[in-house]
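Can you read through this structure? Questions will come right after.
For this view, one protein chain was removed and the others were kept in their places.
Here is chain A:
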């Protein structure tokens, strides 16, 4: 750090920006993108729809007195209709937010703060997204009770456990639709029925499911749903929250202001990116079947070929009840970080939190009961609309070579091949 500040002092202030600028490419070639659960590239059709709202139609959607405002408002309302159409909701039930994280916060904290002190209990699962778990932790510190439901070995919530956990003072159940790490699909219709029969509000984080799998808020009896824009080839920084109007879901707003978005989320609407979200939703509705067919074909090819060519590979999560674009594979005797370094031609995510300060494996894999040696060597491979078969073939080839190379270097693998029983080994040195 000292050397950098010395350079800054010697040169003029303007050169600092050139030090951090992107004018010179840092990398020679781009890695193939296999991290669609983290984010997705903005579809060119979405960008095309957004650009006029950033160039000419720049008005504030709440300006009611001139054409600039009316134009922006028109774009926003059209986007609202597209988003609601995809989930069979009414456009008035869609609230635009800055993303699924904000939607989750509003849903959980807003509903429970409104129901306080009559209802003090929240039920969620152990494999929820961090923002849901952190919101629940905050509620716990404020005196609420939270039950974190365990999941079965296949990642799906046990409905019996959910029924047992329901108390007279349960106000909200929050279970995500598709998990971002393992891709399992929860039984939302059954959970919705249980919640409706017990008069409990049902919130679902559908950031990974919206626009990818069919959703019907009435059929699944969903009261609140979080939506993310950048997971469905839309722009980053926008999301939505579906808030049911019949029967009415009441909640206390987190953000105070001019009362926009039914008073639930005040603030000027970012019309360009909302228009982008609407267009992404419209495209998703038209392309869902075709995309899913393609992605399933590619995912099946990936899983079957990898399992055929290398032994001791485990697919985490249920095989059938999943979104096929999220493949989480664990490789025994091949460490996760080394595997990622060998696959530098691909943009991937590891199943463990190795990049964070702690060396603990991912809490999702731990909740599944995946043993530590598998959890440390897991890869999350994300497939999407723009993945090609050629990329999959290249990936399979490189992955197989990397895993074989790592296992050759692994003394533990040699011991496994010799038939050593690891449970009988005393690892401590005397």
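Methods note: a residue touches a chain if its C-beta (ideal position, glycine included) is under 8 Å from a C-beta of that chain, and two chains touch if they have at least 3 such contacts; residues count from 1.
In this text, contacts and distances are computed from a predicted model.
J.: Under which of the names "Transcription initiation factor TFIID subunit 6", "Aspartate aminotransferase", "EF-hand domain-containing protein" or "Complex 1 LYR protein domain-containing protein" is the non-displayed chain listed in UniProt?
T.: Of "Transcription initiation factor TFIID subunit 6", "Aspartate aminotransferase", "EF-hand domain-containing protein" or "Complex 1 LYR protein domain-containing protein", the absent chain's UniProt record names it "Complex 1 LYR protein domain-containing protein".
J.: Could you tell me which of A:65, A:141, A:256 or A:390 touches the chain that is not displayed?
T.: Within the whole complex, the residue contacting the unshown chain is A:390.
J.: Can you say which of A:32, A:230 or A:265 touches the chain missing from this structure?
T.: Touches the omitted chain: A:32.
J.: Go through chain A and note every residue touching the omitted chain.
T.: 25, 27-33, 41, 44-45, 47-48, 290, 345, 385-388, 390-391, 394
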